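The complex appears here without one of its protein chains, the remainder shown in place.
After this line comes subunit A, so read on.
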Amino acid sequence: MFMGYTLSELGSIFAMQAFAGLILFSVFVLMSLGLAIIFGQMGVINMAHGEFMILGAYMTYLTSQLFQSYLPGLYGIYFFVAMGVAFLVSGSLGMLVEWSMIRFLYKRPLDTLLATWGLSLIMQQAFRSIFGAREVGVELPEWMMGSLPVTDTIEVQINGLFVMGLTMLIAVAVYLLMFRSRWGLQVRAVVQNRTMAGAVGISTERVDRNTFGLGCGIAGIAGSAFTMIGSTGPTAGQLYIVDTFLVVVFGGAASLAGTIASAFTISQAQSTMEFFMSGSMAKVLTLLVVVGILMLRPEGLFVLKVRR
């Protein structure tokens, strides 16, 4: 397929392809971070993760509508406000869900799977009743569209850069929060030994609620960012959930670094293969490779060395 192209043409295609892989990597990290926090730190399998993302997308839609009607002059920056709103709303709903449902199920991890799956169905129908069954179009400010020409033949997408920047920011923030703050220390203490953590005066219930809220909030931000590249409809969350679980499980459920490594591996594999073969075949091969590796390393890429 490379016959008849000049070297510079090929060079720029490879550069753009590398960039496409990096965008996919950022997207994967962004969508799986929230799930990884909840799954890894609390052992809860949140099947409604996709719906929390779409909640964030709908919040972005509402914010854009509000700005259009009341603050048209500030429309260029509405997206930043929207991400904040998405974080707060998804996070608050996450805390509410934890308080009303999840906390009764910590001793029955498989039941959380069923409960959150039910929650995802409820949320989908709620979206459908409130916003209608049809997809909504989220309009972007003009500056976020299009691409930047780097050279004559290489162009990079502005929204791709935006997603990459955002992912980096959130990943760093999560790292600082989990590993450099007092709150993170508490979270890790609860993960390692709930009884002892309670005995030394950590309110484990509050830590749980905040952790769940944080995970859902990050999902909300991810959903908000994905309005740039995907659709916003009642069931759009389902589009992301498989990839999200794939990344988290492949990376080793309990490890945030594993999540990032796994997102990198899967995204690079997928985007390279997609370039050389049809999209469907690339997906099949990616899944096969992941299944193969998981058979060799059932706990995922990164395993926490703990004595069980």
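Throughout what follows, a contact is a pair of C-beta atoms (placed from the backbone, for glycine too) under 8 Å apart; a residue touches a chain by one contact, two chains touch by 3 or more; residues count from 1.
One rule holds for everything that comes next: contacts and distances are computed from a predicted model.
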| item | value |
| --- | --- |
| Absent chain [UniProt protein name; select from "Urea ABC transporter substrate-binding protein", "Antagonist of KipI", "NADH dehydrogenase subunit M" or "Monovalent cation/H+ antiporter subunit A"] | "Urea ABC transporter substrate-binding protein" |
| Of A:F39, A:F52, A:Y240 or A:F264, the residue in touch with the unshown chain | A:Y240 |
| Touch with the omitted chain, as defined above, among A:L88, A:L105 or A:I158 | A:I158 |
| Of A:I45, A:M95, A:A115 or A:V138, the residue in touch with the unshown chain | A:V138 |
| Chain not shown, touching residues in subunit A | 1, 5, 9, 13, 16-17, 19-20, 23-24, 27, 125, 128, 132-139, 145-147, 149, 155, 157-160, 226, 228-236, 238-240, 270-272, 274-275, 278-280, 282-283 |
